[in-house]
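Sharing a structure, written as structure tokens. Questions coming.
Heads up, one of the protein chains got dropped from this complex, but the rest are sitting where they should.
Right, chain A next:
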Amino acid sequence: MLRYKSKELRDHFFIDLLVKDQYKILRHIIFLLFFFVLLYFARFWHWYIEPYRYIIIAFVYISLIAMAYVNIYVLVPFFFFRARYIAYFVLLISMGIVCLNLISYIFDHFFSDYRIKALLKFEDRKGGLYEGVLMCIPIIFMSTTVKLLQKWIKDNEKITELSNLTLNMELKELRNQINPHFLFNMLNNVKALIRTDPEKATTVIIKLSEFLRYQLYENNEEKTFLTAEIDFLSNFINLEKIRRENFTVDIRTETDKKLLNTIFIPPNLFTTFVENAVKHSVEIGGGMSYVNINIEIKNQHLYFVCVNSRNPNYSSANGNYGGLGLANIKRRLELLYQDKFDLKIHSTNEEYIVNLIIPI
């Protein structure tokens, strides 16, 4: 199965720390500690006498952290993520201004008495505000960046998961194509044979059962035995033979049976080509028609050749060779083998020839 999970990214502990729910508490502790350290090395609180300087640092710390959390849990999710960017920045800046003014107001009114007077001449009120702004910027930057990063990584995961899902569905879609028309016509033929040739009817029912079993079950596997696939194609063309007059079919391989038994391939890779061959070999003038299939293994590659007779007089009425079925199988081959397969379809006056080479 093709998986696009961004493994290297996910393995990264740092990313996990940022994103995963299990690290949520740790993440917040680191965040809180980081700001504590940042504040601790700031100068302003040293201007005040003990023990008030600790009350001041606690007060500033709580105010700034409160701003950060308002940003993370209110402003970013309700404004930034909803693309209301202008409102976001306006609110963010207003919050910063209001908060900083409030802090300096409280400083001036409640703590000015506890300032160490000797230091007053070095710093004025503006300096304190300046430091406050400098403090705010990393808080907001960091909190917003972390939020954005989290969202980006989670979105990315969702997108890869979704494309995985569509890819799988597409692959399933491309191979699940039981033709109801074929099925009911075969049942009708069996009904006719029961009357005229019960022995043959029995054989047809067995072949039809094998055909259906393969289509219903093997088809959903990712890989199947090459021999099973060959049996399936053989059943299919032999059932088609019952539906037609003057029609011969042949499926053969020169490759050693033991080798065939060791090879797995995705199921139903060749069905479309064989269906087309059967359809386009129709001869309404009463002449002979045929479908010949050859499958060989050489040099780690599988060579599939399907040849069918055609009557050039009627080919135009048949429309384009392949159509939707052929487009589907081409897409499937691309999904499975990228550019490592080789598909050539050509026609002469009497024949259509399909050559497919796939790596194994």
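Rule of thumb we're sticking to: a residue touches a chain if its C-beta (ideal position, glycine included) is under 8 Å from a C-beta of that chain, and two chains touch if they have at least 3 such contacts; residues count from 1.
Everything below uses one rule, namely that contacts and distances are computed from a predicted model.
The protein name that UniProt records for the chain not on display, among "Two component transcriptional regulator, LytTR family", "Cbb3-type cytochrome oxidase assembly protein CcoS", "ANTAR domain-containing protein" or "Polyamine ABC transporter permease", is "Two component transcriptional regulator, LytTR family".
Checked against the full complex, the candidates A:Gln22, A:Thr196, A:Gln300 or A:Asn349 give a single residue touching the omitted chain, namely A:Thr196.
Across A:Ser94, A:Thr145, A:Thr166 or A:Asn188, the single residue that touches the chain missing here is A:Asn188. Mapped onto chain A, the footprint of the missing chain covers residues 180-181, 183-185, 187-189, 191-193, 195-196, 242-245, 279, 282, 284, 314, 317-318.
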